[in-house]
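Here it is, the structure, as structure tokens.
Of the protein chains in this complex, all but one are displayed in their positions.
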Amino acid sequence: MTTPQPLRIGMIGYAFMGAAHSHAWRTAPRFFDLPLEPQLIAVAGRNASGVQAAASKLGWSSTETDWRRLIERDDIDLIDICTPGDTHAEIAIAALEAGKHVLCEKPLANSVAEAERMTEAAGEAAKKGVFAMCGFTYRRTPALALAKRMVEQGRLGNIRHVRAQYLQDWLSDENAPMTWRLDKSKSGSGSLGDIGAHSIDAAQWVTGQKITGVSALLQTFVPERPLAGDLVGLGGHGDVAGDAPRGAVTVDDAAIFSARFDGGASAGAASAGAIGVFEATRYALGRKNAMRLEVNGTRGSLAFDFEDMNVLSVYDAAESPDAGFRRIMVTEPEHPYVGNWWPTGHGLGYEHGFTHQVVDLVNAIAEQRQPEPSFADALQVQRVLGAVEASAAAASRWHDV
Amino acid sequence: MTTPQPLRIGMIGYAFMGAAHSHAWRTAPRFFDLPLEPQLIAVAGRNASGVQAAASKLGWSSTETDWRRLIERDDIDLIDICTPGDTHAEIAIAALEAGKHVLCEKPLANSVAEAERMTEAAGEAAKKGVFAMCGFTYRRTPALALAKRMVEQGRLGNIRHVRAQYLQDWLSDENAPMTWRLDKSKSGSGSLGDIGAHSIDAAQWVTGQKITGVSALLQTFVPERPLAGDLVGLGGHGDVAGDAPRGAVTVDDAAIFSARFDGGASAGAASAGAIGVFEATRYALGRKNAMRLEVNGTRGSLAFDFEDMNVLSVYDAAESPDAGFRRIMVTEPEHPYVGNWWPTGHGLGYEHGFTHQVVDLVNAIAEQRQPEPSFADALQVQRVLGAVEASAAAASRWHDV
Amino acid sequence: MTTPQPLRIGMIGYAFMGAAHSHAWRTAPRFFDLPLEPQLIAVAGRNASGVQAAASKLGWSSTETDWRRLIERDDIDLIDICTPGDTHAEIAIAALEAGKHVLCEKPLANSVAEAERMTEAAGEAAKKGVFAMCGFTYRRTPALALAKRMVEQGRLGNIRHVRAQYLQDWLSDENAPMTWRLDKSKSGSGSLGDIGAHSIDAAQWVTGQKITGVSALLQTFVPERPLAGDLVGLGGHGDVAGDAPRGAVTVDDAAIFSARFDGGASAGAASAGAIGVFEATRYALGRKNAMRLEVNGTRGSLAFDFEDMNVLSVYDAAESPDAGFRRIMVTEPEHPYVGNWWPTGHGLGYEHGFTHQVVDLVNAIAEQRQPEPSFADALQVQRVLGAVEASAAAASRWHDV
Partner (left out) sequence: MTTPQPLRIGMIGYAFMGAAHSHAWRTAPRFFDLPLEPQLIAVAGRNASGVQAAASKLGWSSTETDWRRLIERDDIDLIDICTPGDTHAEIAIAALEAGKHVLCEKPLANSVAEAERMTEAAGEAAKKGVFAMCGFTYRRTPALALAKRMVEQGRLGNIRHVRAQYLQDWLSDENAPMTWRLDKSKSGSGSLGDIGAHSIDAAQWVTGQKITGVSALLQTFVPERPLAGDLVGLGGHGDVAGDAPRGAVTVDDAAIFSARFDGGASAGAASAGAIGVFEATRYALGRKNAMRLEVNGTRGSLAFDFEDMNVLSVYDAAESPDAGFRRIMVTEPEHPYVGNWWPTGHGLGYEHGFTHQVVDLVNAIAEQRQPEPSFADALQVQRVLGAVEASAAAASRWHDV
């Protein structure tokens, strides 16, 4: 066995996503045979003491307090962007232009215009063998990857219905503190971009179809919230004293929209495309991370809920009258990603998606091919987000993507 | 114990709904103490031999082949309408004008105009102690009745989200035969009025709020279907030979809409009303009768699925961090309707809702008060159905109810 | 259509089981085409006013206060025994000798000796075309009937494991009142015979195998309970005042046993028989009527829980690696008994099992063949109950049936 070449990583941001990405970079080579060896070279953040503590905790060899400096460094091959959405475009474009591969958290950007510029930059870079990928990590949940495989195998037939919910409840308490996620200038949108974007990407990816138009409704339930000291934290847990100053919530708390799909690459008269219902909220008390996707086709159905993330439920109409939703424990060695982990029935957790993402990214880079989801894929999601906002602003009138 | 006075019933129609209603009339006095004794006097239907066989099978003492004759009879106190929606208005108005109480299947009518005339007739009749009720029978499912009780007790706080799905799959097979339910002239609409109407009524009733506006999408997946001999049958089971002549499906196969609620009777600034997502389809393969309702409030949530009809799931945020959806077996004697049946844990079935409906109706008539849902309640549902169709016809643009 | 001949019923006892049986006799001909028409001729009970009220409520034409008189009547063809177990033998034998068919509630008797005499009487009667049946009604739950069908079709392969639980909680409160079910002289045993007997019968019936030996443990958690006025009631709901006199509980509160099965009729070297675990208790707080059965074979598995009675879960190993427990809604017209009821997905309730039991019994009598479960089948269950008690009394030592 020859020692693989290094892939030297620089990461920007070290909060929730930074911790998840760091774990992935550390762990991937321990369970998967990678063609390149990820090295955690440097992490960047504005706060010097904060970034140093993070580097020590998360396993990075050095730190920077200016992301531009990170990009300038010669000992970095890949920039991993874990910051709020308002910074994605500037960082990603600079990194790509500097010849660094990029892994960028979702949503790709805070506007379609930014996403288009990023996609253009990614296209240019790809010509030089420098690749960009967007972190729609739910694609790497084994159960959803199995779902896509089954749709591709034709086991659902033509798709008629898509039903996507992303339900959380961490903002239900009106005294939960203000966070950057509720500030439109930082996050671009609220539930829509934070969690709805995952549903859009997963629905399009699993079905192999693009959304062509939407009708939408956005709602803000709690228009202002107490200001806590640190607005860049994870947010959501714990109240702030009732007399704290309050800041304006400038994003949606909940997003609801219906959609039409394009019927896929091979769509003809027989497959006119599916219709979909989407809902994203952080106010569904009792639903903690219910990222759900159900798809009904002419031959079968599938259903997924991230709260039971190691299971995919599949219905095959051919088994009628004894058909029923089959609860597949997606923990067999034949299932996507699973064979590198534990024996059957020993389930994976949330962070495994990030590890799988790194595995796929490293393999693509080593093989000099475009990793998925590409920035172009993420731009399509961004266009759906834009259409949702446009429709909601126009009395829910249908809006083409 | 004195013998109760009789309540003499005449029923029109004897298919699926006729069988369910007959069972309810026969069974209610065996498990409940009724102030009036239902007597199954006569059943009416156009086909003489068919109606005679039905009378014998279902327990009716006599038959009529013209519903007008049934209304003219002196030995009938209540007309039970189990026919397709295009006949409801004429029959119900005639019966009420003839001084007969009326139980009318849902949806109340095939148009708002019809429903308005029926409601007017019901209002006039009520002044004379003659009452009309619409058969939104899911209200009588113990779990949904418990849900309403909990909302009324304030256990959910102010309602923010309503999530209503009614998913079936009996039309998924494109060779399933044409039925009257797919003929707009008979049924008024498709999934929307047949099953979506149940969701609308249940959502409004459980939350105590009215829908004030909608944005909608309607879809017909299979535009024509093979004609079977009998178009008045239940439909849905069994294919028809492939070379059978085909008839046009003139209704929606699926209906999706978002909605806003009025915040309830006591709605003020603090309770601006909920938003809702509704979906009704007969093409969700694997979902057999998934009439689901989830409601999220500021203090708690509840969730129901008719496929597990004896269960209500309830979440109480005050129990945090050890809160969770509590799976209540709604089979305790303290639960609505349940004390008259079996011991704890011995669940009820679909037809019990009809029996409970009869119990509530008979009690209301005996006590000379308006039974619920009234025609006015059903008219409100009809107005929502109308708004859904109007929005769908206008590129999903928001439409006030 | 010729009018069917009558089958004239006399019922003894009118509490919980009497209400369930009455409903079945009334309802069966309304949904099924029966070759004989059940007529509810007379009900017997010791308390004259009680039995008259019951007759009126449950639909019986006349009453008797002595069950012997009921058996003497010429206008009775079938005796339906709904009394506590200590009376079964005397009544059933007398009825059979008088030429009456018998439907006897379970468990068949309070001892193996009684059950043997009853089985002998049933054997003699059968020679004269008079039949006896024992009311193990769970066999008539569609999901369990489907389970048996699947085992017979070989879809599970050779059976290895049986896992049967019957969990209730209505005695968990130590102040729940004394009832006849806790008096060994009346009921024979406690959880063992009341609910464990159902598990034994279901396990043997579904697998097609007999239990050949057991090792058992019996436990009484609450040795005495407050005496309520009426010891013949259903029991279980509601406390009695703390200072009420207390009576001794003389039966088991919980029964646990392991078992070996005989491998079925065709058992050879390759199918050495399954092993089983059984548990019956009324102290499993939160489990209301969890009559559960799981069977694992060499090719597949099935699982059932009466708390979700319209569902059977089935696992087919041939579908591996995408195998999973398939949640079959047992509400299709092709499923046992279901075609005579409602459309797909409209579930049945507890009492339907009794209606199906009547349907099967009436058909067997009309066709002059032995209905199942026969008294001989029930005697086998009684022998298992006896072996359980013997093993428990001998330090759990293995005891052959």
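Chains: A, B and C, in written order; residue numbering restarts at 1 for each.
In this text, a contact is a pair of C-beta atoms (placed from the backbone, for glycine too) under 8 Å apart; a residue touches a chain by one contact, two chains touch by 3 or more.
Given the structure is predicted, the values throughout are model-derived calculations rather than measurements.
*Asks:* Going by the contact rule already stated, which one of B:Y14, B:F325 or B:F375 would touch the omitted chain in the full complex?
*Replies:* Spelled out, the listed residue whose C-beta touches the missing chain is B:F325.
*Asks:* In the full complex, which bits of subunit A touch the chain not displayed? Write them out.
*Replies:* Touch with the absent chain occurs at residues 1, 16, 19-20, 22-23, 26-27, 30-31, 53, 57-59, 168, 170, 234, 236-237, 287-290, 306-310, 329, 331, 333, 341-352.
*Asks:* If the missing chain were put back, which residues of subunit C would it touch?
*Replies:* Touching the chain left out of view, subunit C contributes residues 160-161, 163, 165, 169, 172-174, 215, 217, 219, 221, 254, 256-258, 260, 275, 277, 279, 281, 283-287, 294, 296-301, 315, 317, 323-325, 391, 395-398.
*Asks:* What residues on subunit B make contact with the chain left out of this view?
*Replies:* Residues touching the hidden chain, for subunit B, are 146, 150, 311, 313-314, 319-329, 332-335.
In this text, only the chains that are shown with their structure count from here on.
*Asks:* CA centre of subunit A versus CA centre of subunit B: separation in Å?
*Replies:* So the centre of subunit A lies 41 Å away from the centre of subunit B.
*Asks:* Could you put a whole-Å number on the gap between the CA centroids of subunit B and subunit C?
*Replies:* Their C-alpha centroids are separated by 35 Å.
*Asks:* Nearest whole angstrom, what separates the Cα centre of subunit A from the Cα centre of subunit C?
*Replies:* The mean C-alpha positions of subunit A and subunit C differ by 54 Å.
*Asks:* For subunit C, give me the residues that contact two or more of the other chains.
*Replies:* Expected reply: 329, 333.
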